[in-house]
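With one protein chain withheld, the remaining protein chains of the complex are depicted in position.
Naming follows writing order (A and B), and every chain is counted from residue 1.
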C-alpha cells in the first residue's frame, strides 16, 4: 500500500521569540514492511536542521531558528510504501534490549484498578492471546475522541473515564502490558484508517513476545497494525516520542496548531 | 566575558555605590540633627528621605517620622528595597554570581559589609548608628581599594562603570534636594539653617575640606552647586562621575575593539557638561537641569544594557 502523508505543525507566539530550538521526531525508517519512498521536512523560516539518531533508534532532527519569530511552521510531506505483516515487526532497528521496556514512567504506571483489569483480561491465556485480548478489551471499553490529548493525563487517570484519545488508549495498553510483565512501548506514526484533518499524528503500542519479537497493537482500532500504519518513533511513553520537543527564548505564550492528512492507495 | 557576568559586575558597582551613598547621607543627617548645636530635627530626616525619593515608601511603612525610625528604614529595613541592607544583599548576590571574576580581597569587602547586618538589627541610638555607618564606609572603601588593585581589565571597568552611573544619579539627587527643602518659618536664605543644610550636602560627598581649598569666598549656594556640578577635581561631582563613565566605557571599547550607542551617548553628555556654566544653570532652573540629567542617566543605563547584551 502507498500512503501519502501531509503533516503540518504551526506554533504561533503571542510575543516575538528570540530563538527557537526544537527536537523533531518526524522521520520514519525503512523496515521490512515499510519503505520510505520520499520524505521531506520543511520549515517556513531561516533555520538549520541537523539529523541525529536517539538512544531508542529513532531518527531525529534538531531545528535551530533565530528570531525574531512570531510563528514557525513545520511541514512534513512524504510517501511510504507498506506491506502487511499481521503486526509482527521485522527489520526494525533495535539498539535497546526488550526488557528495558518493562520500566514504567509516571504516565504509564498502572495502579490497582488498571492492573486488576489487565490480570482479569489476560488470565489463563498464551502470551500472544493475552495481548490480543487486552487490545480488544480496551477497544470495547472506551470511546475514542478525536481532540488533542489532555497534557499530563496518566494511564491510570484515563482508565476511569469513558472517552479518551488515541494516546490514552495506547498508554493504557502499555501500562497494562507492563503490569503483567510484558515489555511494551509507545509508537507514533500515521494511519489512513482514521478521519483526516486530525490534530495529532497517530499513536499505538508495541509489545514483546518471546520467540516472536515486537508486535504492534492499536487499541484505538482494536487491531494489530498492518499496511495502514506508518511507524515513525518509539519510546517508553507518548511524551518520550512526541513529534516535537521544543524550547524557545522569549516572552508570551504559544499556540499550537496541527493538521494531519493521510491517504492510502492500494 | 559572559554577558551575565558583565551585567552582574555593573550592578555590583551600582549597589555598592548606592549603599555607600546612603551611609554617607545618614551620617550627614545625623550630624545635622544630633551633633549640631542647632538640631534640625524632623526636617533633616524628611530631607534625607526625599533625596532617595523614598518619602512615600516611608510613609507607606506607617512608621512615625523619628530619627530611629528613619535610620532603621534607610539602614536595615528588609522591607525597603533602597535600604543599605538590601543594597548590600543585592551587591553580594551579584558578587557571588561573579565570584570568579573578583579578587578575594574585593569579595571579602562585600561579604564583610553584608556581615555587618548579619544579625537582626534593632533600633539604633546615634552612637550605634555611626558605628554601623563607619563600618559600611570602611568596607566600601576597602572594596574600592580592592578594585583598584585588581587587574585593569573588563571586570574592573564594568564595576567602575556601574559605580560612575550610580554616582551621577546620587549626586544629582543630593543636589536637587535643596529644591525640596523649605527653610523653616523666619529663616532667611544664607542664614544659619540654610548654611547647615549646605554643609550637610558637602559632608555627604566628603567635600567640606575640598570646598575650602577650591573656593575662598566662603560658603554660598552658588559655590556648592558649582563644586558638585562641574568640578572634575571632586571625585563625587557630577562632572567627575560623567568623565569616569566615559573612561570606563572607553576602556571597554579598547578591550573589545568595538564601540556602540552607549559610548556615543556618554561622550556627547561629557562634552555638553564641560561647556555648561553653573551660573547659567542656576538662572535657567537647577531643578529642571538636574531632573533632565537624571532622566538622561537612566537612558544611558538602558543603552549600556543593550550594547553589552545584558538580557
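Basically, a contact is a pair of C-beta atoms (placed from the backbone, for glycine too) under 8 Å apart; a residue touches a chain by one contact, two chains touch by 3 or more.
We adopt the following convention: contacts and distances are computed from a predicted model.
From the set "Circularly permuted ATP-grasp type 2 domain-containing protein", "ABC transporter permease subunit", "Carbon-monoxide dehydrogenase small subunit" or "Manganese/zinc/iron transport system substrate-binding protein", the protein name that UniProt assigns to the chain left out of the figure is "Circularly permuted ATP-grasp type 2 domain-containing protein". Under the touch definition stated at the start, the shown chains contacted by the missing one in the entire complex are A, B. When the omitted chain is restored, the residue from B:34, B:89, B:138 or B:303 that touches it is B:89.
Although one chain is not drawn, the whole complex shows that of A:19, A:109 or A:141 it is A:19 that touches it.
Checked against the full complex, the candidates A:54, A:70 or A:111 give a single residue touching the omitted chain, namely A:54.
Check A:62, A:128 or A:258 against the missing chain and you find that the one touching it is A:62.
Mapped onto chain A, the footprint of the missing chain covers residues 19, 21-23, 48, 50, 52-56, 62, 64, 66, 95-97, 99-100, 102-103, 236, 239-240, 242, 245-247.
Seen from chain B, the chain kept out of the figure touches residues 1-6, 89, 93, 96-97, 99-100, 104, 107-108, 111-112, 118, 154, 256, 258, 308-309.
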